[in-house]
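Below is one structure, written out as structure tokens; the observations come after it.
With one protein chain withheld, the remaining protein chains of the complex are depicted in position.
What follows is subunit A.
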Amino acid sequence: MSKLRIAVHKFASCDGCQLQFLNLEQELLTLAERVDIAYFVEASSDLGEGPYDVSFVEGSVSTPEEIKRIRQVRQQSRQVIAIGACATGGGIQALRNWGQHDAFLKAVYASPEYIDSLEHSTPFSDHIRLDAELWGCPPDPGQLKRMLADLMAGVTPFVPGESVCLECKRKGNVCVLVAKGEPCLGPVTRTGCGALCPYQERDCYGCFGPQAGGNTTALGRRFLGLGLSPEAIKHRYRFIYNWAPAFREASQEWESKEITYTPLPSKREGEWP
């Protein structure tokens, strides 16, 4: 069987997701033996033209040129896989979607006419059909390798969508929400990171995006009970995955002045009867 011909394309991003390939360290050399890395600007000056079997795309669509380019990538690729929070949710730069883009540009650029930028930063799924999405800011190397293995085996890549809490419990971390009263987003956040934040003795801030079916209202009410203001709760949801529908709506819900929720009681360690 011939080797898969792989491309890595960058759009508006911090480069962190493609860096996950370079951070495979020695396994990168193994990967380079098993697949043909045909196009990867950050890693090689040898840029092979399409068609590609698989294109990994990182970053969000944030300029008119990027809309054209992602359509070209789609045409040239048998499979297109979005990697990372920008690619799957618009990224942290989607925070601009909540403001007045024109005013941003005019207020702060000495010469805004030099700048070519769209009003919104959006995920690839708004523009093209995707074959798979790997979530996270950045995606987890273990998940990335699993996806590469699935692709090489010719099976549909599997990405789990459950809450990170399950993984956190299996790891035996102390729950920072229940035991320490920290506003942890774990219950509504997608698994994949390895439950890093509770291990670092802090609250999850949702950098893997919304899990399927989390109750953002109930968790917000719990945060109210911990003493957070509705404004602070809005900011919790309006962060790395602010443009993903579940977190976008949750942030709007907590921004709304009409809704007044009752706090869910907060019970910290030692307070249980």
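Everything that follows uses one rule, which is that a residue touches a chain if its C-beta (ideal position, glycine included) is under 8 Å from a C-beta of that chain, and two chains touch if they have at least 3 such contacts; residues count from 1.
Keep in mind that, in the parts below, contacts and distances are computed from a predicted model.
Asks: Tell me the UniProt name of the left-out chain, picking from "Cytochrome c biogenesis protein", "ABC transporter substrate-binding protein", "Nickel-dependent hydrogenase large subunit" or "Sorbitol/mannitol transport system permease protein".
Replies: Of "Cytochrome c biogenesis protein", "ABC transporter substrate-binding protein", "Nickel-dependent hydrogenase large subunit" or "Sorbitol/mannitol transport system permease protein", the absent chain's UniProt record names it "Nickel-dependent hydrogenase large subunit".
Asks: May I ask which residue of A:G194, A:G225 or A:P263 touches the chain that does not appear here?
Replies: Considering the complete complex, A:G194 is the one touching the chain left out.
Asks: I'm checking contacts with the chain that's been left out. Which of A:Q20, A:S163 or A:S251 qualifies?
Replies: Candidates A:Q20, A:S163 or A:S251; residue touching the omitted chain: A:Q20.
Asks: From the list A:S45, A:T156 or A:T260, pick the residue that touches the absent chain.
Replies: Candidates A:S45, A:T156 or A:T260; residue touching the omitted chain: A:S45.
Asks: Out of A:I37, A:C165 or A:V188, which touches the unshown chain?
Replies: Checking each option in A:I37, A:C165 or A:V188, the one touching the absent chain turns out to be A:I37.
Asks: If the missing chain were put back, which residues of subunit A would it touch?
Replies: 10-20, 22-23, 25-26, 28-29, 32, 37, 40-47, 62-63, 66, 92-93, 95-96, 99, 104, 107-111, 114-117, 137-138, 140, 193-194, 196-197, 199-202, 205, 207, 232, 235, 239-240
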